[in-house]
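Contents: one structure, followed by commentary.
Shown here: the complex without one of its protein chains, the others still in place.
Letters A and B mark the chains in the order given here, with residues in each chain numbered from 1 onward.
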Amino acid sequence: MSAPAVARTPAPRVRRRSPYTYLAVVVGLLVAVSLLEVVTGADDLTSSGTISATLVATVPIALAALGGLWSERAGIVNIGLEGMMILGTYGAGFFGYHYGAWAGVLGAILLGMVGGLIHAVATVIFDVDHIVSGVAINIIALGATQYLASRTFVGLPGGGSTQSPTIPSLPSLTIAPVSDGLQGLEQRNVFVISEVAAVVRALTTNLSALTVIGLLLVLVTYLVLWKTTFGLRLRSCGESPVTAESLGVAVLRYKFVAVLISGAMAGLAGGFLAMVASSNYRDGQTGGRGYIGLAAMIFGNWRPGGMLAGSGLFGYTQTLGLRSGRDSVHALLLAVAVLALAVAVLQLRRRHVRAAIGFAVAGVVVGAVYFAIDEVADDFTRMTPYVITLLVLGLFSQRLRMPAADGESYRKGSAG
Amino acid sequence: MSGGRVRRLLLGAAAPVLALVAAILITSLVLLVAGDPVLDTWSTILSAPRERNVANIINNATVLYLSGLAVAVGFRMNLFNIGVDGQYRIAAFAAAVVAGEAWLPGYLNTVLAIVVAMAVGAAWAGIAGLLRATRGVSEVISTIMLNFISTSLVAFLLRKAAVRAPGSNSINTKEIPEGSRIPGIPFGGGVVEIYGFVVLAVLSGLAYWFVLNRTRFGFDLRATGQSTTAAVASGINVRRMIVIAMLISGAAAGLVGLPILFGDAYSYGSTFQSGLGFSGIAIALLGRNHPVGIGLGALLFAYLNEQSNPLQILVGVSPEIVAITQGVIVLTVVVSYEVVRRYRRRLEQQAVAAATDRPERPAPTEEVAT
């Protein structure tokens, strides 16, 4: 199994996609969903209410996924995201109630970073297995917030051992002329146009500052990780720490910082749940979103764009499930069936017969389910992100490209 | 060699003791910072448990022990089965349905339910095993996903299979008929009872020890866990071992919920205890995957759980503080084992150097890569 001295055939691969590709994908999606609405009569698929709610559901997942991205790009697997989010929800509750909304945001970030600090000290300094440390952090964070909540929130107005008092709300943005002006257009149900109007309305109505910040952070993360020296060095630690160290990069320091930032992102995700998606800290508020974030990151192939798409997808299904969207989710089944059949045809053209058969069978099965049942139980909606992630891992594991040294332990002086 | 044996025993005990002390110190620090009474808290936790409490500790430890075993099987093979949590819940649900339907009479029904639980747990874990063996998917990620899927799936199926108890909000499966329940063992003068399942847990521990340390299969499993490459070269079918190890781990996980089901709850409901799988990870680490070590770890965790209950009433401290202790133990135990391991390795190299006639270069280790 020694490395052969034989040059491997370069595999042609599409590496960079232009912004226009993303735009085309978004427009294509809108058209597809519009079609789906027409065909199935599930009108709630693209109402501005749905889109607003999707945004609120997406941002915490995306922030958690960003947390995962920062950490894993530096080579540290972080399944403690859930715990760091939990700490964030408490931080938002405590600091938000006592010192105001923005202090709540900072508190969420700070507490998340405490979780990140534990993970960094354990994995980077003491070389503890990343998964073990992550599990420990999830146990500690849950216990610590419950302990602290009953220590600090009991006796406050509206507070108790399982919830904080109401947190003052963050500023939000409404551009009334646009929002009101488009209301009519959206309600007229013009094919595609109404869908566009709904999106614009969602973006101009009651948009929380934290939502904007969250989305900006995705962009900032991309720029920092891919366009700066700091980012290049950080990524090199995740791809090949030995190489990085041989070139004078202080690997352990970058890993440490990356995990701290990861904690900050996850903490902010928790803060978002407490302050935007809700108005106070509550026990169990995260509901596994840290893991969904992890799933979104994997779905997005450890890239910011893909990760955002994954978060959006998971946020969307979650929203449809919550908005009594049994019809809506049911309608999505048809979309999945058609999509699977389309992929099957595509695979057949590339002569991947086995894959094609697999997709065709999946498409037919899902299609049959669509016609056999009238609505999808919430339970199934809830498991969607996880099932999708398993499918992606199972079907496309060869195409996924996680950082090469992700999860490996690294000790200084290993270069050479 | 008796001096060597004593030293080995001391070294073996050093790591968990070190970890425990560190965890207690850190927990005390948290209490101190939060302004809670440190000494009162510990004196409450460390006070002698009463008979009833001892029984609770043993019962809780039984459950945790099985969970620790399930995780440890994976660990010995270098597989991280985070999914014990999902596996035991879906397995306990299946067992509850089967036992509740009572297709077979008396204990035959019990046996059937246990077999079903193990099969369901194994199948659920087997998905992750297959994904790993055939597609190279990390079992950590897939078992995390499967945990959530099992939560939703069980919730869905429970609603289909459940009967609502009159005047209650929770829904449950049909109760297990009395003849199929596992009777408790009288304890402490017969005042209280402990789960009859304790016997089965101990037998599981024995089986675990025997299979891993005495059989060829166990040897293959440990060899694969230590070095996949050496295992392949020695003729072990590693892919098959991955699937089998996950199946066994899942089957053991299937047992986790059963002591509660057959000894206490008699039905599976929406309030059935969750989170036992994650404690199992901590306990397997603490017990160093050794059946006796896991037992001690399970007793320790159960002790902390039970003894923290009166904290709120007696000293006004939230009992969740022990979760911090338990979580910190996971970290400190790993660190202290590593410290002890390095120390021991150095001792061994010195012993070898002393035993050989002339000094030779030891095999390069990570530190001495040439």
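Following the convention adopted for this analysis, a residue touches a chain if its C-beta (ideal position, glycine included) is under 8 Å from a C-beta of that chain, and two chains touch if they have at least 3 such contacts.
The criterion applied here is as follows: contacts and distances are computed from a predicted model.
Asker: For the chain that's not shown, choose its UniProt protein name out of "Tricarboxylic transport TctC", "Chaperone modulatory protein CbpM", "Sugar ABC transporter ATP-binding protein" or "NADH-quinone oxidoreductase subunit K".
Answerer: UniProt protein name of the non-displayed chain: "Sugar ABC transporter ATP-binding protein".
Asker: Could you tell me which of B:G35, B:G190 or B:G235 touches the chain that is not displayed?
Answerer: Going through B:G35, B:G190 or B:G235 one by one, B:G235 is the residue touching the chain not shown.
Asker: Decide which residue listed in A:V249, A:A277 or A:V387 touches the omitted chain of the complex.
Answerer: Residue touching the chain left out of view: A:V249.
Asker: Please pick, from A:H119, A:R151 or A:R233, the residue that touches the omitted chain in the full complex.
Answerer: A:R233
Asker: Which residue among B:R7, B:R50, B:R159 or B:R346 touches the omitted chain?
Answerer: The one listed residue touching the chain not shown is B:R346.
Asker: Can you name the residues of subunit B that touch the chain not displayed here?
Answerer: 213-220, 222-223, 226-227, 229-230, 232-237, 345-346, 348-357, 360-365, 367-370
Asker: May I ask you to list the residues on subunit A that touch the chain which is not drawn?
Answerer: 1-11, 13, 15, 227-229, 232-233, 235-236, 239-240, 242-249, 401, 403-404, 413, 415-416
Assume only the chains that are shown with their structure count from here on.
Asker: Which residues of subunit B touch subunit A in their complex?
Answerer: 30, 34-36, 80, 82, 131, 135-137, 140-142, 144-146, 148-149, 151-153, 155-156, 159, 229, 278, 281-282, 285, 312, 318, 320-324, 326-328, 330-331, 334-335, 338, 366-367, 369
Asker: Can you list the subunit A residues touching subunit B in their complex?
Answerer: 1, 77, 79, 118, 122, 126-129, 131-133, 135-144, 146-148, 150-151, 161, 288, 291, 294-295, 298, 377, 379-380, 382-383, 385-387, 389-390, 393-394, 397, 411, 413-414, 416
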